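All protein chains but one are shown at their positions in the complex.
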Amino acid sequence: MTRDEFLGRLGELLACLPAEQVEETKAFYAEAIADRMEDGMSEEEAVAAMGTPGEVAEATLDDLPAVPRAIARTRRRSTALLWVLAIVGSPVWVPLLAAFAAVAVTVYICIWVLALCVWIVAVALGGVGVVELLLAVSGVIIGHFPYALASAGVGLGLVGVALFVGAGAWAASKQIARLSALWARKAASPFWKGKGEKGGAAAHLAA
Amino acid sequence: MEAQMKRGFLEACVLAAVSGEESYGYQIVKDVPASMGLTESTLYPLLKRLEKAGCITARSAEHNGRLRRYYRITDDGRARIEEFLAEWPSVREIYAYVEEAHHDAR
Partner (left out) sequence: MTSAKKIYLAVAGGLVAAGVVLAGIGFIASGFDPAVFTTQVDTRDSAIVLGGVEVDEHENIPFISQLANLGEIDTSDVADPAAP
């Protein structure tokens, strides 16, 4: 097989990818073949060293997330088949997709409700603290100083505790925001790949 | 070699291959130990992945009247290599355990 035949076949097999990505892939293999030929191999040998276009295309598609990969593979066989599968399978995948989305949204709401609860506790403590301070003022007006002191003390203490709980709520909200971004990426991972790859690749290295 | 393990090794090898001077596809294939069996079809997705993860940077430069893509490691990539190397004591421990158990059984 000549270089051009190889690249032409590869381009056909990868037609399901964006044109820019196909060009990039072809450029990489063109460079590899040229480098091998420069190293003294014949064109035939250099092309053979790449493996078959099918294997190369497979390796490139392997790096796609699960759903686009399945779509790309099916489309490679036949676009008609993809549409037939999509339509025939719609009673299966439409409810599945809806359920998936519903669960994701519910989980998301639940964790934010948790954070909201902490905020409510903080606000409630602060509110009671303020009321206690008002009561302390009343205590001063009626001249009952032990009561005024005790109320002021409880009020100040509760406001302080509210500040602490508020700090906790803030930290929790921040964590949840971070986590939910992470989960959103995870949930989306069968469909597309984002920057989340970094952590994934690190896990592979560690493995 | 087990697939996951091999993937980790390959990543470390490719990072190591571009950790000094910048390098290009075929050079990396030649540099990485033959026992890894690295080919272009494995290398290409790997380079893309590492580039996306910010472990390497790539630039195109002319070579003999054509373009060639050169890759160079980043600080993130170096950190990744350190992580990989830090695994060594635990790997050695596992090997020692397996070896001993295997030896004792005989």
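A and B label the chains in the order they appear, each numbered from 1.
Everything below uses one rule, namely that a residue touches a chain if its C-beta (ideal position, glycine included) is under 8 Å from a C-beta of that chain, and two chains touch if they have at least 3 such contacts.
Keep in mind the model is a prediction, meaning the values are calculated, not measured.
Asks: Of the chains you can see, which ones touch the chain that is left out?
Replies: A
Asks: Just one of A:1, A:15 or A:159 touches the chain that is missing; which is it?
Replies: Only one of A:1, A:15 or A:159 touches the chain omitted from view, namely A:159.
Asks: Looking at the whole complex, which of A:19, A:81, A:120 or A:134 touches the chain that is not displayed?
Replies: A:134
Asks: Which chain A residues would touch the chain omitted from the figure, given the whole complex?
Replies: Contacting residues on chain A, toward the hidden partner: 134-135, 137-139, 141-142, 144-161, 163-164, 167.
Simple rule for what comes next: only the chains that are shown with their structure count from here on.
Asks: Using the average of all C-alpha atoms in each chain as its centre, how far is it in Å between chain A and chain B?
Replies: 26
Asks: Enumerate the contact residues on chain B facing chain A in the complex.
Replies: 4-5, 7-8, 11-12, 24-27, 29, 39-42, 44-45, 47-50, 52-55, 64, 66-69, 76, 80, 83-84, 87
Asks: Show which residues of chain A lie in contact with chain B when the two form their complex.
Replies: Residues 25, 27-29, 31-32, 34-36, 38-39, 49-51, 55-56, 59-60, 62-63, 193, 195, 197-198, 201-202, 204-207 of chain A touch chain B in their complex.
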